[in-house]
Structure formats: C-alpha cells, structure tokens
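One protein chain is absent from this view; the other protein chains keep their places.
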Amino acid sequence: MPIVKIVSEKNAKNKVKKIFEDIKKKRKINKVPNFWKTIASDPDTLERTWTSLQQVMKKGSLDELTKELIYVAVSMTNSCEYCIRSHTLAAKKKGMNDKMLKELIAVVAMANETNRLVESYQVDVDNFLK
Amino acid sequence: MPIVKIVSEKNAKNKVKKIFEDIKKKRKINKVPNFWKTIASDPDTLERTWTSLQQVMKKGSLDELTKELIYVAVSMTNSCEYCIRSHTLAAKKKGMNDKMLKELIAVVAMANETNRLVESYQVDVDNFLK
Amino acid sequence: MPIVKIVSEKNAKNKVKKIFEDIKKKRKINKVPNFWKTIASDPDTLERTWTSLQQVMKKGSLDELTKELIYVAVSMTNSCEYCIRSHTLAAKKKGMNDKMLKELIAVVAMANETNRLVESYQVDVDNFLK
Amino acid sequence: MPIVKIVSEKNAKNKVKKIFEDIKKKRKINKVPNFWKTIASDPDTLERTWTSLQQVMKKGSLDELTKELIYVAVSMTNSCEYCIRSHTLAAKKKGMNDKMLKELIAVVAMANETNRLVESYQVDVDNFLK
Amino acid sequence: MPIVKIVSEKNAKNKVKKIFEDIKKKRKINKVPNFWKTIASDPDTLERTWTSLQQVMKKGSLDELTKELIYVAVSMTNSCEYCIRSHTLAAKKKGMNDKMLKELIAVVAMANETNRLVESYQVDVDNFLK
Partner (left out) sequence: MPIVKIVSEKNAKNKVKKIFEDIKKKRKINKVPNFWKTIASDPDTLERTWTSLQQVMKKGSLDELTKELIYVAVSMTNSCEYCIRSHTLAAKKKGMNDKMLKELIAVVAMANETNRLVESYQVDVDNFLK
C-alpha cells in the first residue's frame, strides 16, 4: 500500500485529469497505472515526470526498444519490482521477446559481477581509457 | 593501485598466458588491459570470467552493441568508473556514437529517479502487471 | 517472516525487558514494534542500537524533525519498506505533513537522478569544491 | 576526466549559453561549475535538469536548507563525491554549520546501519504501519 | 511471480534435466528450488551459474561455511530476500548456529554504517594503506 492517498481517475481534476487523459491516449491503454495515480498526489511531480519521461524515452539516436531495455537493466540493478514489471511490459510492446529478455538478464547479472570484481580488486584505470 | 600483485604479460604462464593471447587476438588489441591482468592473479576467476563474458556478450537475439549499452547502464548505476570507461569504449567500437551515449545516460539517470519515486511512495503493483 | 525467532513482550527478560519498557515509555507507545522485538533476539545489538539511536536522533543543532526527514531519505534511497513506513510515521508525529512528505520524495528522487548524471559522465570535481 | 567533451563558457551557444547565464545569475556565482558544463554536452538534459532542480529545490513546505540536507544525505548514501561536495557547499550557503553537517552524517550512517538490520533480519511490517 | 515461465522438474529436458538431477544429488535435496527452475528458462545461464557456483563455493583456502557467510553478507547488503533465506539455510547446513547468524548480521550492519561514515566524510586513504 502506498504511503499517500492515490488519485483515482474519477477524482482527478484540472492538471491531473488532463495528464491522465494524455497518458491513456499516448500509451493506448484504458486505465491509468498505479505509478501515475500515486505520484498524482503531487501534481507537480506528476507533470514533471510525465514530460521528462516522454522526452527521454522517445526515439532518438537510440530507438525506443533499446531505451526500454536500458530502463529495465537499471531497474533490475536497483531491484525495483514495479519498475521491472512495468518496463518489461513496455519493452515487450516495442518488440522484446522472451529470448531477448533472458539475454538482457544475463548481461545485467554479469555486469553486476564484474563491476564488483573491479571494485574489490581496485583495478587501475588503464592509460588508454583515461 | 590494486590490492593484489597483478600479472604482467611477460610473467604470464600456462593457462594465464594462453588466455592473455586469446584476449588480445579476439579483442584485436596489442596489450592486455588492467582488468584482465589484475584478475589473472586468480587464474580460475580469470578463466571463468573470460569464458562467461564471451558467452554472455556474443551476438544473440540482442546484438553486441545493445548488450554493451546494457552493460554500461549497469556500470553507471553502480558508479564503477573502470567499467564505465572500458565498456563505453567497447560500445564505441561496436557503433555507439556520442549522441547515443548521451541518450543512454539520460535514460539511466531518469530510471534511477523513477525507481526511487516508486520505492519512496511504495507504489502497488497493478493487477495487469502481476 | 523474520529469519530468527522474535522476542515477544511477555517473553522478554532482564536487559531486553528493561529496554522494551524504556522504548514504550520514551516513544509513548503501548506496544513494542517488530523492529525491536526482532533485534531483541540479539540483546547486545538491541541495547547498542537503542542507545545509539537515542543519541543520534535527539535534538542537537538539527531538530528532531529534520533528522527524521534525513532518515526517511536514506531509507527511500535504500528501498527499505519497513524503515520508510516507520520513520515516515515518526516524522509525522514530529510535525511532517503530507505536503512536506511529497516534497521530500521529489528531492530524494531528483538527487538519485543527478547522482547518476554525475557518475555516468564522470564529472570532474571543480577546484573550488576541493 | 568526463567521458564527453564539456562545453566551456566561451563555446556555449543559444540555449546552452542562456542557461549558463541563468545559472550564474540565480546562483550568484561568476563561473559555471563542471556539472553544468558537462551535461551541457546534451542541451536537452541540461535544460530539463536545470528546470527540474529549480522546481524541486525551491522553498515550499520544506525550506531550502532542509532540502539541501536531504540532497546531501542521498548523495552520501550513494557515495557520490561531486554531489556531496557541491551540495554541502550549497547547504552551507543556506545556513548549515559544521555541527549540523556532523549530525547529518551521524544520521545518514545510522540509517544505513538500521536499514541493513531490518533487511538482514527480514523484519515484518507491523500492522499499525500498513 | 517470476517474469518468465519457470521450468518444472517434469518438463525439464536434455541439459536442463541433467543439471536438475545433478543439483538434487549434490545438494542432497529431493526437489529443485525455485531459483534453479526459474533460471532454467535460459539453459545457458542455468549451466553457467551451476558450474560457476560449484567452483566458487567449494572448499579452498576458505572453508565452505565461511564462503556461505560471505554470500549471506553480500545478500543482506543488497537486500535480496530469496538470497538471504536460501544461503542462510545453506550456511546452517554447514554449521552456522543462531548465535553466529546474529553476529554476522551485527557485522554486516556495522560495516554498512562505517562505509557511509567514510564516504560521507570523504576520508583520505592513509599512506600505509596504499
């Protein structure tokens, strides 16, 4: 249970209501997910997050699928269940299949292992990397 | 400075020597990077890590570039400088340009922010995500 | 379920019993929370933690509310649900309202984002900061 | 050394130049700190971060000093040196003295300890906290 | 619920079936734990992990119990519930009693506290430590 009162779709007003409509339209879904209903308790955070996410996650030099994969990788490293589940779904909608998901997880786990090898041994940065 | 004595190329013997040669050949480099020379102080870890990394990072359903981007994203989340620098270079060799790197960083930073929004508010997992 | 047998109030003896009474009295509560009943399985840790927490969290140059806000911020960054919930409650008892809680969360999330921007880009420390 | 080319003040153009001027004016400083010059390599991230930070860190129900203390607490938990140094300075400008800084650190360290006690023992959330 | 379809023992085939048998035999258990059934959805990861874990966790200069204690300590620092529970059990099978578990937790919590004291104060590495 969240630590604040969430904003249901029918209680949404003004700015929050407008953003809820925009989320449903752009994401092609008919219900607003809990993440948005929860942070809607702070309308400024809702607006800032929705605007920033659209800007950051839109197709650029990296395509949308690659960006979702990166998002999932970070969420896995941070052990954020909600984030893993919601962005895994988002990645699937953009073309990730099960084989890709498993390869993604293998890379995430391996990177976490070698990151600790580096830090544990206190490996020196090579001159050619500086 | 690493916390163990590293294995220089000229002191490498047997299994370690063979793996050093393999690394240089497959990576098309003429010097063994510090990471490998450092973990070579534990030949089993050197062998296991080299074998595993090749398996995990090779082209599969995800291409090699995408895997490197994921690797970098994890390393950034864990603040591992050596890992960020070495895998950024690896990603560049596989086609990442500066624009892609900046978009990658924007996604990593944003994901770290929303991960904390989720955990701070203790957002409930939606039924459709379970 | 905790990984050790917790100490119920009625089974508490000697040092543990005395600390349980002290916790209830100083915190003005009539039941000992699970945190204390769980770590009471190790009486030395119970005693050390209770003593340290009182010393660290008491009014000093920072008031008690500010200290609780800092505590919650750390717990959110570490994604510790129990800690978030218990110290959010503690902060409310000391004057935190819902608006303050939401602002706290916005700062925590933003700091986690910019921390990663700094580490991802490997920003150099300015001379005036050294 | 950062992993991208930073934007010096004299090379700043258009949007970046304008934001640099705004930073110096609002922060009452005569040189743009490395953080901003580094993320300026990605003008969209520069703009989004500057806008968001101003919104999040401005006086609200929490005063500006309290927000800086929270920012520092997160940065300490994440071990981000640049962030610790720059926001410690920011907090000092807003009134933090050395005694407050030491108390802040004591709370941050203690919270990190008890967070791990909770997770290690797998303490159950009390009913009154749900 | 895991984010992929797990492999039940009766659906296991070929390499996966063989590894499942090996796990049960070597661990002296009659059911394959969820961890292995879940990662079995990616047979290469299953094989690599099972092989690596046996190599890393076998008696060497450190005995098996000490290795399990270290494993638990890492899992507690990362707040991984499954890992804490499964490796606490493994450690008990190898001789850890409740008193040892509580001392382990006290060290883990204390180390997390002093790690943050060091990073918060930005303590300089002594010359004799370099």
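Labels for the chains are A, B, C, D and E, by order of writing; each one numbers its residues from 1.
The definition used in the following text is that a contact is a pair of C-beta atoms (placed from the backbone, for glycine too) under 8 Å apart; a residue touches a chain by one contact, two chains touch by 3 or more.
Remember, it's a predicted structure, so these values are computed and weren't measured experimentally.
> I'd like to know which visible chains would be in contact with the absent chain if the whole complex were considered.
A, B, C, D, E
> Please identify which residue in A:Glu9, A:Glu47, A:Glu64 or A:Glu81 touches the non-displayed chain.
Answer from the full complex: A:Glu81 touches the omitted chain.
> Touching the absent chain: which residues on chain B qualify?
The missing chain touches chain B at positions 3-4, 41-42, 44-45, 78-80.
> Applying the definition given at the start, please give the residues of chain E touching the unseen chain.
Counting over the whole complex, chain E touches the hidden chain at residues 1-4, 31, 33-35, 38-39, 41, 45, 49, 52-53, 56-57, 60-62, 66-67, 69-71, 73-75, 77-78, 80-83, 85-87, 89, 97, 99-100, 103-104, 106-108, 110-115, 117-126, 128-130.
> In the full complex, which residues of chain C touch the absent chain?
Counting over the whole complex, chain C touches the hidden chain at residues 1, 44, 48, 52, 55-56, 130.
Keep this in mind: only the chains that are shown with their structure count from here on.
> In this assembly, which chains make contact with chain A and also with chain C?
B, D, E
> Same or different for chain C and chain D, when you check if over half of the residue numbers at their contact belong to both copies?
same
> Count the C-beta contact pairs for B-E and for C-E, then tell me which is higher.
When C-E is set beside B-E, the one with more contacts is C-E.
> Measuring centre to centre with CA averages, how many angstrom lie between chain A and chain D?
Going by mean C-alpha positions, chain A sits 22 Å from chain D.
> Taking the mean of the CA coordinates per chain, how far is chain B from chain C in Å?
Averaging C-alpha atoms per chain gives centres 35 Å apart.
> Suppose each chain is reduced to the average of its Cα coordinates; what separation in Å results between chain A and chain E?
27
> What parts of chain A, by residue number, touch at least two of the other chains?
1, 3-4, 41, 44-45, 52, 56, 78-80, 85, 103, 106, 130, in rising order.
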